[in-house]
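Of the protein chains in this complex, one is absent; all others appear in place.
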Amino acid sequence: MTASAVLPQAIEPPVSLWADAWRRLARNKLAMVGLALIAVLLFVAVFGPWLTPYDFLSQNIDARNLAPSLAHPLGTDDLGRDVLSRVIYGARTATLVAIVVTVIAMVIGIVLGALAGYFGGWLDAAVMWLTDVTMSIPNLLLVVVINTSLKPRLANWMEAQYLETLNPIYRNSIWIDFILVFGSMALITWPPYARLVRAQVLSIRNRPYVTAARALGLPTWTILTRYIVPNAVGPLIVAVSAGLGTAMVLESAFSFLGVGVNPPMPSWGNMISDGLRVWQHYPHLLAAPAIVLGLATVAFSFLGDGLNDALNPRGTK
Amino acid sequence: MLRYVIRRLVLWVPTVLLVLLGVYALAFYGAGDPIKLIFLRAPGDVAYNPARIEAIREAAGLNQPFLVQFGNYVLNLVQGNFGNSLVSGRSVWRMISAAAPVSAQLGLLAILLTAVVAIPLGVLAALKQNTALDYAILGSALFLWAIPAYVAGPLLMVLLIVLLPDITVPYGWGGLFDVRIILPLLVLAFQPIALIIRQTRAAVIEVMTEDYVRTARAKGVPELAVALRHILRPVLTPVVTQLGLIMITIVNGAIFVELVFGLPGLGRLTVSALLNNDYPVILAITLIGSFLVMASNLLVDVVYPLLDPRATDARATK
Amino acid sequence: MSLAEPTTTLPGAPEPILSIRGLVKHFNVRLGAFGERGATVHALDGITFDVFEGETLSLVGESGCGKSTAGTTVLRLQTPTAGEILYGGRDLAKLSEKELRPLRADLQIVFQDPYSTLNPRMTVGEELAAPILHHGHATRKTVAKVVEQLLADVGLPARFASRYPHELSGGQRQRVVIARALGCRPRFIVCDEAISALDVSVQAQIINLLQDLQEKYGLTYLFIAHDLAVVRHISTRVAVMYLGRFAELAPSEDLFRMPLHPYTRALLSAVPEADPVVERSRKRQILEGDVPSPLDPPPGCRFHTRCPMAQEICRSAVPEWREVRPNHHVACHFAGPDPAPGLPS
Amino acid sequence: MNAAPAHPVAAVPESAPARPPILSVDGLTVEIDGRYGAATIVDGISFHVAEGETLGVVGESGCGKSLSMMSLVGLLPNRIKVVGGSARFGGKDLIKASKRELRAIRGGEIGFVFQDPMTSLNPVMRIGEQLMEPLIYHRGMKRAEARKRAGDLLRLVGLPGAEARLDNYPHELSGGMRQRVMIAIGLACEPKLLIADEPTTALDVTIQAQIVDLVKSLKARLGMSVIWITHDLALLAGLVDRVMVLYAGTVAEDAPVDALYAEPLHPYTRGLLASIPKLTHEGDKAERLASIGGTPPEPGRRPKGCPFAPRCPARLAVCDDTMPPLLAAAGARPGHRVACHAVNGADRAIAAAEPAR
């Protein structure tokens, strides 16, 4: 049965596949829950500074480890900082990390994957080999080693630049954290994107509509940009949605091991790792970041599954 | 098949060399001086004496140029010599061979547990698609997926200690048939289980719409037999191809699980080697890690045609 | 002018628009679970024919006989292994993709499955406009008008320009595909099973449309199909293919009235007729077995393994491609100008 | 004459309604849960199959021809449900039968052959295993016995090297051979009724001829009834006793085969027959094919009255809002029923409708 082929007898606005996918997605309750959570997350991440009831760094040494109350809805931590404010700021970190990691990984993946898929031959073999190599290095190892080796070097360089130019751009190390910690995470997360894009390109390259476009004499560039890329985007979106969640978890894992975001910058990972030490006495210190991280992960899972169903519908012929 | 396997194995050599070179270079140029690290880690007024440190470094062969060191390393490696730990001076091979069985047993058991638990649950969820049972299974899977091992581990353990004060605390390693393995095993298997439940469910839902399932029903095959004979078997194929992914999940999960539960396996060794920049150990572990991933990929590729007779058909190249 | 009049395509007709000489297309594949064995698919094994201006030449045969490969290779959508494709004095087989591009407008193709030959992310209007703009048949300002005209040509209202393919029915999509091909102002169109995927009642619409357009624009068709009734209806000449080679090539009427190759006869005999009375009286010749694998085609005459009249010579010698009657070519050791006696026709 | 095996087709007798029906379907209605709510895809169809009869069911894609047959035996996907009607088969109403009863009937008393033998056979299971299943589950055979019988079945359907084939996987067989295996599975328990759902659509014309030939000879040997579902009117002509034409989930016309081809009554049937080019008829080749404008309606978007009305050249005003009933056509041959106001007269439709409502 053709469920999607609508007979355009009546005058209806045209429905693109994107609109169609959105409609399918909108019917998926779980995906919508995920999307709503992600929207909240993004909102909080963007407007965090205006939302936090307290400065996330302000300490009150006489109000340490307070249980949740009206004044501090999620309590305070061991330095008397407001946990809610820190969780909100953690959303910033998480979002930024997720985006930075995913964007870098995606760019590497798309470029290498598309090249491999389009040109094939030795380039393809080389890229695929490289994905094998990368995937066969335990990722924690790679991140830690890169972190302990490259990061200090870049920090050195920036410090030197700062001392020479006194340009404040060079001063703040948080950027190095983000670029390097998460750049290195991107270095381990790109292979799936590359493989996906390659597979997409390979499969779309042989779709009849691409052959048709060639038969029409359309130039390669047009074929790439209007026929291949737009059709490869769907699975990529699904992968990216899953990747964003994975990146958040990775960030927290590395922060947990102490190679992630530096204190006092809050990240859910280092909050969890702090909370784990004292959770028997102050469970809220663990619960707050862990639940939020869990929610974010689940939200991306929901959305990813929903997108997968919406963008790659089965049974439509 | 043998030729195929050999060809793949030959490809491992440059892969492994590249991986080793990369890690070696990072460790060599980046992470600082392991000898100094040993000394400066000790609190208080230590015997910081440049001449002494230089002498120690020389004794460990760490004063040579990069390529010479790397070359020596590879040469030793070819002879089966993994070198000695910079920190303890013990043979890396001995350390690895003591740690690897623990991780291997735990990991294999986790894979087994995953298969035993996740595949039936995934099938069940798919067969009862969109029922409360389906939502419960899927929900639990997502829940397990969302809790990192380093949160689940301590929580479970301390809960156990608090709830059952009389029980032997699941800390440390007592072998495969020791009760202490249960908790780490569960925590290690959480994520693979979640992964495989979702994969299996999706695969079953896909297979259920296949024509041959309808054929089976049209033959009057009972539902259970349809599920077991006609749905499960084709589902296993895509699930088995996830072995590589499961392996990666388990290798990474093992680090946290071994840390949390005090298991003397490779994961724990990894962390301590990383923190000490003990690169003979780091390299050996990298070697094992990449070997595992490559081996599981190869295994999947070799097993695939055995599971799916269609794969023996023509594979079109260009 | 009646397209069906045989005189328009018989000798003395204008120069062929396209001449195919000894076209070969082999695919290399790897066999076995681990790709350990290499093998060659003999999709096309040396076919030679001309296509004349304004005619409809049909290629028929069973699946896997190479007819679709012939269609795409003739258009250089695939690179032939050997042979020449002469068009306008140039050998398409030797041109690069870049050199081909301007020629592609002349030579168009309509594929079987209208569901997958349209880019799902583009509206019909965008899809139609792309080749028009690229080949300079309109400017950005005037393109909408041209698109409208094309849609009208294929019997679709102008508002369809803003629709996406998935909103259309199969027949409508095939009309769009035809319109897209027309937008290039082609001389020659390969219809590769262009109606096979359509419903019976819609097939007739598309066949009629193709005929109307041929008349209106003087198009030449290479019509690839497996439905012999349709082929008979639409073709000027028909070529029967078997395992990568031509078995028979003749003017349509000639071929259906007097098939000379045993394979053609078997094929015709297998086609059911929508008339119970005819069916009951028909004597049917049923071929045994299947088409052999193109990976390992039989030596000699490719049909000998299933041929009811196969002799020793058929197993060893490749039958010559002979013109046994005017314009009627056949590749069979035993075919004469008249149907072999004793064979059901 | 040459050595080629030529099977003369036995003359089909005029359909003899004397034989009792083994399957009578009455008012079968099937709905699908679609994106815009439930849509009716089979709308109250009624028909019967007599013992030993071959019924051809013909229609275009989406007309509900497969779904109506699959709905009888509970082979529908979850979101498609039978919402009304009855189907009597061997003393039972299939629609009301329990899952267990249906399972006993499927593959036991009713055999199936599906369209695409490539996807309809389990790709990871040996042919023998698949063939033995109905024997084990319905006949309670031991494996060895079932295997022996499976070999016999393969020989019955003319598969060369029958026993050796039992250990083959489906992909190791050609399309025609696979379809023979499907037929063997369908016939394994010597069913009373074989439902063949477009069994030759995916096959080449020469193989189609083999399969048609095979089914015809098997039917003659085993004496079962056959429902042959197809979109190819030409194919049915020499194959079936009776033809039922479906359009948009309703029966447009139902007639003995000769009657239908000689005197099609429904405008749709007529249109269809006219739109098929003839292979042997030497007519005016330059003539345009007669064609039916438009496309069949989607389920859920069907018009209120006659579903064919929007495309119908003989449309009357009443067609737009009154569904024509399936009635024996006046003056036609016995057993010839048609659902058309123009043929039957609108007043007959109203008269027929009254007592029912």
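As written, the chain order gives the labels A, B, C and D, with residue 1 at the start of each chain.
As a convention for this text, contacts are C-beta pairs under 8 Å (C-beta built on N, C-alpha and C of every residue); 3 or more make two chains touch, one makes a residue touch a chain.
One rule holds for everything that comes next: contacts and distances are computed from a predicted model.
Peer 1: Given the options "Na+/H+ antiporter subunit C", "Formate dehydrogenase subunit alpha", "ABC transporter substrate-binding protein" or "NADH-quinone oxidoreductase subunit", say which is the protein name UniProt records for the missing chain.
Peer 2: So the chain that does not appear here would be "ABC transporter substrate-binding protein", according to UniProt.
Peer 1: Using the touch definition from the top, which of B:Ile6, B:Val68 or B:Val116 touches the missing chain?
Peer 2: Answering carefully, the residue with contact to the hidden chain is B:Val116.
Peer 1: Which residue from B:Leu17, B:Ala98, B:Ile205 or B:Leu299 sits in contact with the chain not drawn here?
Peer 2: Considering all chains, including the one not shown, the answer is B:Ala98.
Peer 1: Tell me, which residues in chain A touch the chain that this view leaves out?
Peer 2: Touch set of chain A with respect to the missing chain: 57-59, 61-62, 64, 78-79, 148-149, 151-153, 155-156, 159, 162-163, 166, 168, 171-173, 258, 262-264, 274, 276-281.
Peer 1: To test your reading of the contact rule: which positions on chain B touch the chain that is missing from view?
Peer 2: 30-33, 36-49, 51-52, 54-56, 58-59, 85, 87-90, 95, 98-99, 112-113, 116, 154, 157-158, 161-162, 165-169, 171-173, 177-179, 181-182, 259-260, 262, 264, 268, 272, 275
Operating definition for what follows: only the chains that are shown with their structure count from here on.
Peer 1: Using CA atom averages as chain centres, what separation in Å is found between chain A and chain C?
Peer 2: Here the centre of chain C sits 50 Å away from the centre of chain A.
Peer 1: So what's the Cα centroid distance for chain A and chain D, whole Å?
Peer 2: One centre to the other, that is 53 Å.
Peer 1: Using the touch rule from the top of the page, what residues of chain A touch 2 or more other chains?
Peer 2: Touching at least two other chains: 5-7.
Peer 1: Listing for chain B: what residues touch at least two other chains?
Peer 2: Those would be 209, 313, 318.
Peer 1: Report the residues of chain D in contact with chain B in the complex, numbered from low to high.
Peer 2: Within the complex, chain D contacts chain B at residues 70, 73-75, 77-78, 99, 103-108, 112, 114-116, 119-125, 130, 133-134, 137-138, 169, 171-172, 182, 185, 188.
Peer 1: What part of chain B is in contact with chain A in the complex they form?
Peer 2: Interface residues on chain B, with respect to chain A: 11, 15, 18-19, 22-23, 26-27, 29-32, 142-143, 145-148, 150-151, 154-155, 158, 162, 198, 206, 209, 244, 248, 251-252, 255-256, 270-271, 274, 277, 282, 285-286, 289-291, 293-294, 297, 318.
Peer 1: Contact residues on chain B for chain D in the complex?
Peer 2: 129, 209-212, 214-223, 225, 229-230, 233-234, 237, 307-310, 313
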